[in-house]
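A single protein chain has been removed from this complex, and every other one stays in its place.
Each chain gets a letter, A, B and C, in the order it is written, and its residues are counted from 1.
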Amino acid sequence: MTHLDSEVKEERLRDDLKFYFMNPCEKYRARHQIPWKLGLQILKIVMVTTQLVRFGLGNQLVVTFKEENIVSFKHLFLKGYSGVDEDDYSCSIYTEEDAYESIFFTINQYHRLKNISLAPLDYGENEEKRIGLKICKQYYKKGTTFSSNESLTIDSDVEIGCVHLDLQALLNGPEDWKQLPFFKLEFYRLLQVEISFHLKGIDLQAIQSRELPDCYVFRNKITFDNKAHSGKIKIYFDSDANIEECRALNISGSIQKNTQYVLLFDASVIAICLASLILCTRSIVLALRLRKRLENFFLEKYKRRVCDVDQWEFISGWYVLVIISDLMTIIGSILKMEITVKNLTNYDLCSILLGTSTLFVWIGVIRYLGYFQAYNVLILTMQASLPKVLRFCACAGMIYLGYTFCGWIVLGPYHEKYPGFPLKCCFFP
Amino acid sequence: MTHLDSEVKEERLRDDLKFYFMNPCEKYRARHQIPWKLGLQILKIVMVTTQLVRFGLGNQLVVTFKEENIVSFKHLFLKGYSGVDEDDYSCSIYTEEDAYESIFFTINQYHRLKNISLAPLDYGENEEKRIGLKICKQYYKKGTTFSSNESLTIDSDVEIGCVHLDLQALLNGPEDWKQLPFFKLEFYRLLQVEISFHLKGIDLQAIQSRELPDCYVFRNKITFDNKAHSGKIKIYFDSDANIEECRALNISGSIQKNTQYVLLFDASVIAICLASLILCTRSIVLALRLRKRLENFFLEKYKRRVCDVDQWEFISGWYVLVIISDLMTIIGSILKMEITVKNLTNYDLCSILLGTSTLFVWIGVIRYLGYFQAYNVLILTMQASLPKVLRFCACAGMIYLGYTFCGWIVLGPYHEKYPGFPLKCCFFP
Amino acid sequence: MTHLDSEVKEERLRDDLKFYFMNPCEKYRARHQIPWKLGLQILKIVMVTTQLVRFGLGNQLVVTFKEENIVSFKHLFLKGYSGVDEDDYSCSIYTEEDAYESIFFTINQYHRLKNISLAPLDYGENEEKRIGLKICKQYYKKGTTFSSNESLTIDSDVEIGCVHLDLQALLNGPEDWKQLPFFKLEFYRLLQVEISFHLKGIDLQAIQSRELPDCYVFRNKITFDNKAHSGKIKIYFDSDANIEECRALNISGSIQKNTQYVLLFDASVIAICLASLILCTRSIVLALRLRKRLENFFLEKYKRRVCDVDQWEFISGWYVLVIISDLMTIIGSILKMEITVKNLTNYDLCSILLGTSTLFVWIGVIRYLGYFQAYNVLILTMQASLPKVLRFCACAGMIYLGYTFCGWIVLGPYHEKYPGFPLKCCFFP
Partner (left out) sequence: MTHLDSEVKEERLRDDLKFYFMNPCEKYRARHQIPWKLGLQILKIVMVTTQLVRFGLGNQLVVTFKEENIVSFKHLFLKGYSGVDEDDYSCSIYTEEDAYESIFFTINQYHRLKNISLAPLDYGENEEKRIGLKICKQYYKKGTTFSSNESLTIDSDVEIGCVHLDLQALLNGPEDWKQLPFFKLEFYRLLQVEISFHLKGIDLQAIQSRELPDCYVFRNKITFDNKAHSGKIKIYFDSDANIEECRALNISGSIQKNTQYVLLFDASVIAICLASLILCTRSIVLALRLRKRLENFFLEKYKRRVCDVDQWEFISGWYVLVIISDLMTIIGSILKMEITVKNLTNYDLCSILLGTSTLFVWIGVIRYLGYFQAYNVLILTMQASLPKVLRFCACAGMIYLGYTFCGWIVLGPYHEKYPGFPLKCCFFP
């Protein structure tokens, strides 16, 4: 009787195991089990991709707005800006006259800003709560000029001197500031001049897509870099754009209508991901329970443990992938909803979460391709030949590394086409 | 007797079938049947290609004329146009002064047009039957300026205001129009300014090739786009060129001589295509009749139907291809004749019909290559390996799609080289 | 006896045949025959290549001189020339004012030429033996202007009007010529304006390499092309440089020293080629005689003819190649000597002869590679697979041709990247 019972138990376990390793199609044929999980995954792919594309398009508007503002600033504040950056700096100057003119041009453009700018810009307060320009210069502490009879005397300690040009003073008075002793630059000991100022902007474009506009603070910094003392001053323009709360903004007219639909869509994405999360967790739990039964059966019948490799067969990597992807989508969607209602402005984290989760969802599609016989063979062949390929790559890489190091040192300086640093051409060819 | 009769019938059917599946060379050897269809196809290829090349060369003249006119307009009406478009817009401006100057430059150039243009241009009437410029601006309904103490008040509803500058007023009076309140642009609430005007041109080049010239109406529209409010106004130049009847054109001298030869050639192409159409239709009809005989024979002798695959062998895909190609050539040639005598100006439809039909005719040449043994093997091998390749592509495509979506969202905004939308780099790399 | 005699004869024939098909190495081992031909070929390669390189370097100086002169002319005579040609024309203009200014600029620069040019240029006589500018315009016979109320009247016949501005008149008087009715251009019926003038130059650079300098006549023609009547006048600059005898040239100092060495070298190349020519001809004659003996032997013994394929084995393609190459080198070298002593200026024919012959000489080297076993296998394998590859290419080419024809007509006009004519992208990708 126990024997028979054991036989029945064994038969049932065998059936359950066979069923466990079936694909959705076979499961449906075997027990008429409808593949809910498969359907849910397909629905999820569609919704997650739609959400990502919509978010991406919105995000791109934000980025484009920032970039276009920076291009405008370069045209407004840099004298002789050609529209294209040279190398990593925006432009370069070679004579003392140009240096003074470029600096004074920036200052003058700043105080005329309201009359020349096409964007709805406003002066912003800087870190010290003052509205105006902050101009700093770095220079070697002291030194006497370098003439044919005299020697050059330099104190290697670096000093920093700053001057604040308040907007009010610029707007009222004449160009008195040009007479400041600060603007007497001794280029042979000057390291760099930094002009920094804050501007406030508003992304009015959002109004057209029926959304509340974001307000921006642009922390601009123009650097005249003379550190190399090679006769060429490089002008850098850095702009750090931050989204801030729009305090004194007053928008009338028909706005803020489709926000709720967006929120609803995001909520439904969360719901689907939750469902998928629960189903996959359940599958893993069931699989672990089946493994437990198998282990017990082995202990009972053969008095030995199931081998490790077989045990791992029960924890499906695909389910783990789906679970991670679902968790990321849920967190990302919540973040996105917060961004939509303007509680947060953390676009970057949100885009990383949503982007990575979508990547995982699409990779998950490969699992279903594994059910096709022909494709499976392909994957197995690739797996087998991988180690050899990797080993060969490692070796080639080693010679290449040696070669680039050598080439960089020996050829680099005399051949301008040779890249600055060899690793650069390894990883970013 | 019936048996013998049936045997004779069977023998004859077998002969006919064997003959049906022969290639032209074997047919000639077997029954000395001269391959008329083959000869006709070769003649057709030559004639259709000649027709296409001639039509293409003529078509290109038309397109070049339109393009050169548009380039000329950009040089005439856009201030500081460099000769090369930036991105999808023609040029861009960054200061209020430039904006006003660009707009006024366009207006001034328009009224001086007769004195500066090198082309035989004339002012055209716009949709409202007026000759002159129509300038429209879009702006947010109301708003007060954005100053440090004040708040920004914007009504999100968009209004459009237009002004007509009649040519007569421009030619007679001084530059009074500059004082119009319309030209007081408040850039912080301005969305865009559109200047539109119509010009009439004539493609005199056609006279030299002894053809009647086409008359054109250019619907030009210059758009100063400030929708982004980023401090950068993009200037778009759109020109819509339509061929219209030349009413008041008076051409004397020796013209319109070779049109009849062109028409004659087109007519002979139509004749050949008709012949080819008839021969191919006849072949299909004969093939269907042969199939009927075969079916009857099978029913009589073996009491069963011919299997589906064998039935399809009788409808040659090549003949269908030739028939479609012939029909398209005939319609295209009739269109081309109408265009030649200036009854129609529908170049686009005509070029699609003629182009596609020529493509089909050339593809038809492969059929004759199939008669070579070696080549046939190649085709069969390719057919066999196709499904695996397709399946692999599908999988790789899926991963690639996921990767591009993810990359676009995560990397896109911070890396200017990354393409705007991933699908763009899938399909138009 | 006859039998024995015949056997001896057969033995000798067999020996001679075996020897004939040996390679130089084996020949040396068999009969200690020193491979004169091989040595001669190696010597020839060295000398012919040296000669070609020397000639090429000299030729390049000539071409560079012509090109630099043309670039200089463009900078001198074309207003606003940027240094780089647009498309196939040099620059383009868009307004009537620019057109007049460009034409007048050219005329003024011509008469100031002696004061501005850096090269030792002189005015040359044109075809009509006059020194000065010849300005021609093509225009439609008559026509009235194109105004909003009026119709356009054009006579399609083309007239040409010319005016000569003699240098003397230009140098003496004021700018009276600007008032000429000729310079009243009616652009709506103007087809093109051509300004042509001749200049004399001298390639003084040759003096430095101790050679006699060449004198040049530059036939310059500036074309203002308005044939398209699209509002864009394209300016073409054509310069036809011819080497002519330097009549009034007087060079003192130490010159013309190394010409004799060059001539000596060329003569020795001719001598070597003659030797090679004679040896190869002798080899062919001997081979033919051997073939004759073989034929006779076959007729005698087996009463049948040697089959055709075997007969052709005796006429070595390599010898034919060497003979052709030698003949070309000899003719080319004679031409080169004539050029060196300035009797001829036919650089082009000479470079084609010498270049092609050198190509043949180098290809001849492959023959000696055929003696290596491994390489021979490679060649045979390639020969075997050639027909299949060719057939495949033919088919692919056919589809490609159809595709490009279709694409050109259907896509071409609307996509500026698509090449002007499909065959262009087939053969010059």
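Simple rule for what comes next: contacts are C-beta pairs under 8 Å (C-beta built on N, C-alpha and C of every residue); 3 or more make two chains touch, one makes a residue touch a chain.
Just so we're clear, the structure is a prediction, and the values are computed from it rather than from any experiment.
One chain is not depicted; across the entire complex it touches A, C. Of the candidate positions C:Leu13, C:Leu40 or C:Ile131, contact with the unshown chain belongs to C:Ile131. Contact with the omitted chain, checked across C:Cys91, C:Leu121, C:Ile243 or C:Ile339, is made by C:Leu121. Residues of chain A in contact with the chain left out of this view: 93-97, 99, 140-141, 146-148, 150-158, 187-188, 226-233, 387-388, 391-392, 394-395, 398-399, 401-403, 405-410, 412-413, 416, 420.
For chain C, the residues in touch with the chain missing from this view are 49, 52-53, 55-56, 59-60, 62-65, 67-69, 71-73, 75-76, 115-123, 131, 202-205, 207-208, 247-255, 347, 351-352, 354-356, 358-363, 365-366, 369, 372, 374-375, 378.
Here, only the chains that are shown with their structure count from here on.
When the CA atoms of chain A are superposed on those of chain B, the rotation angle is 90 degrees to the nearest 5.
Look at where the CA atoms of chain A average out and do the same for chain C: the two points lie 57 Å apart. Shown for chain A are the residues that touch two or more other chains, of which there are none.
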